[in-house]
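What follows is a structure written as structure tokens; I'll ask about it next.
All protein chains but one are shown at their positions in the complex.
Labels run A and B following the written order; every chain starts at residue 1.
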Amino acid sequence: MARAISTRRKIAISAIAWLVAFLIFFPILWTFLTSFKTEGTAIQIPPKFVFFEWTLENYVTVQERSNYFRHFSNSVITAVGSTIIGLLIAIPAAWAMAFSPTKRTKDVLMWMLSTKMLPAVGVLVPIYLIFRDLRLLDTHIGLIAVLTMINLPIIVWMLYTYFKEIPVDILEAARMDGAGLRQEIVHVLTPMAIPGIASTLLLNIILAWNEAFWTLNLTTTRAAPLTAFIASYSSPEGLFWAKLSAASTLAIAPILIMGWFSQKQLVRGLTFGAVK
Amino acid sequence: MATAQTQTAARLMMAPAVVLLLGWMLIPLSLTLWFSFQRYNLLMPGQEFFTGFDNYRYFLSHPNFWSALANTLILVGGVLTITIIGGTLLALLLDQPIFGQGIVRLLVIAPFFVMPTVSALVWKNMLMHPVNGLFSWIARVFVVQPIDWFAQAPMFSIIVIVAWQWLPFATLIILTALQSLDEEQKEAAGMDGAGPFPLFFYIILPHLARAITVVILIQTIFLLSIFAEILVTTNGGPGVATTNLTFLIYMQSLLQFDVGLASAGGIVAVILANIVAIFLLRIVGKNLEA
Partner (left out) sequence: MRLRSIAIGSCSLFALAAGAQAQSLTIATVNNGDMIRMQRLAHHFIDANPGISLEWVTLEENVLRQRVTTDIATRGGQYDVMTIGTYEVPIWGAQDWLVALDGLVSDPAYDVDDLLPAIRGGLTVDGNLYAAPFYGESSMVMYRTDLFEAAGIDMPEAPTWDFIADAARTITDKDNEIYGICLRGKAGWGENMAFLTATANSFGARWFDENWEPQFDSEEWKNTLQFYVDLMNEAGPPGASSNGFNENLALFQTGKCAMWIDATVAASFVTNPAESQVADSVGFALAPDNGLGKRGNWLWAWSLAIPAGTQQAEAAEKFVGWATSKEYLALVAAEEGWANVPPGTRLSLYENPEYLSAAPFAEMTLGSIEATDPTNPAVDPVPYVGVQFVAIPEFQGIGTAVGQTFSAALAGQISVDQALETAQQQTRSEMERGGYYR
């Protein structure tokens, strides 16, 4: 009897959960579907959900018009590059803050976060001038540098909160057993820190991938990532819904797929110290 | 524990991050500060001169400054409210045993991966459009006058779009916190005959306080500078209904390449953002203490 109730309950809750999940996912699904319509069908009312003539013409047009793979590889290079460099700088810093905190550690952290609040529209011109003089405009290095700086505070903070949860007792125990600093790091701490580092890595790839102000303003052709690709499909004169949908699908698919596959790793460390 | 030696080591380890961020902040900031005291328009070269606080006076006395400030806070507050309440409910739902839990979770987190420009374009043109949009079609199927989203409820529309993007983030963090809640605690409370509501308000919610604090802090940092969504959908209008501080700076300055004014606006925004940050810390910082 109790089991029957709980099964029924499970079905009911599942139904609600699926409905909500579907609604949340719907805009993305709709974009995906629209990308296979002709421009005419795309704005038709009543809308066609699945039963329309599926066509690949939008993807063909997009492929003809822009070098998707160049934009894609630029996105990969800058997102991954900036994340890795960010991690290399942030891991020691977060480590130090977590394991040898001082009175000012929290202030330093907060100050780091506050650097994120400099509004990009206000500092575009100064940065542009600096980049021009350093010949960094439209280069991978320049873009990686900016993305690293923008996301560094988040990386440091995320790692800090994660590292802080590594129990110090374990270190002491290892020390008692006569482990050296090296061994301590390699055998005890690294395995414990890996999940946190992995999810920081993933979150920052996502943030860097989706950054749309600097990536658009500091690049022209050689380093232009997918955000620039999208900008060439939004609001031209004429109908563009289907083509935009195709371009959007191409731009978000890689990161969406990556996110889905690495979901477990992403979630495991994505606590920001929210869990005790 | 903290010997002098480890302290030095710690300083050394922090040095690269601190120095780089200092550089990143100070160089543009000092340039910005310098420009903010100049009359400097990119489109009028050769006419630069020192103006003192002229740019600041002009920016702060702009008739739309206060409404932009209010809009910024409404936008941040609105999105936070929706994502925290929605995220908590969603996390409670996903914490239950359900069929196909993995897939449901994938669907729910998907919006977080979508570029802001793309999501704004999709919402505006394909969903909220008063004539060709899906919502207006649904409204008409139910014989209701379709809502003209960006004219009748512009700020609400933008809040919805932004909240949609950030809901997954809030849900994930709250869900992780929820899952760490001791099953025994819940069961013990259930034994005591606590109904679902007392259980939620006395056991679960206090446990989530930390997670919610984190969501507020991280999201506020990103939400204070919302820009792309406004540019794509309403262009700050109608009137100044959706002009937040970032957009005001953009409109007043970047749009006419008035670097001096842009810089003054930027400095003002930094100061305001830091005030908000300090406030936030005062209010919620306690929760973050270990």
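For this structure, a couple of remarks:
One rule holds for everything that comes next: a contact is a pair of C-beta atoms (placed from the backbone, for glycine too) under 8 Å apart; a residue touches a chain by one contact, two chains touch by 3 or more.
Predicted, not measured: the structure shown is a model, and the values here were computed from it.
Among B:G102, B:P196 or B:G239, only B:G239 touches the chain that is left out of the view.
Considering A:I141, A:L239 or A:I257, the position touching the chain not shown turns out to be A:L239 (whole complex). With the whole complex as reference, residues 41-45, 58, 63, 129-132, 146, 148-152, 231, 233-241, 243, 251-258 of chain B touch the missing chain.
Where chain A meets the chain that is not shown, the touching residues are 38-40, 43-45, 64-66, 124-125, 128-129, 132, 137-138, 216-217, 220-221, 224, 228, 231-241.
Everything below uses one rule, namely that only the chains that are shown with their structure count from here on.
Chain A and chain B have centres, each the mean of its CA atoms, that are 15 Å apart. Residues of chain B that touch chain A in their complex: 2, 6-7, 9-14, 16-18, 20-21, 24-25, 27-29, 31-32, 35, 42, 90, 93-94, 96-100, 103-119, 121-123, 125-127, 131-132, 134, 137, 141, 164, 167-168, 172-177, 180, 210-211, 213-215, 217-218, 221, 224-225, 227-228, 232, 245-246, 249-250, 253-254, 257, 259, 262-263, 265-267, 269-270, 273-274, 277, 281, 288, 290. Remark: chain A residues 10-11, 13-14, 16-18, 20-22, 24-25, 27-28, 30-31, 34, 43, 45-47, 89-90, 92-93, 95-97, 99-100, 102, 108, 110, 112-127, 129-130, 149, 152-154, 156, 164, 206, 209-210, 212-213, 226-227, 230-231, 234, 241, 244-245, 248, 251-252, 255-256, 259-260, 263, 266-267, 270-276 touch chain B in the complex.
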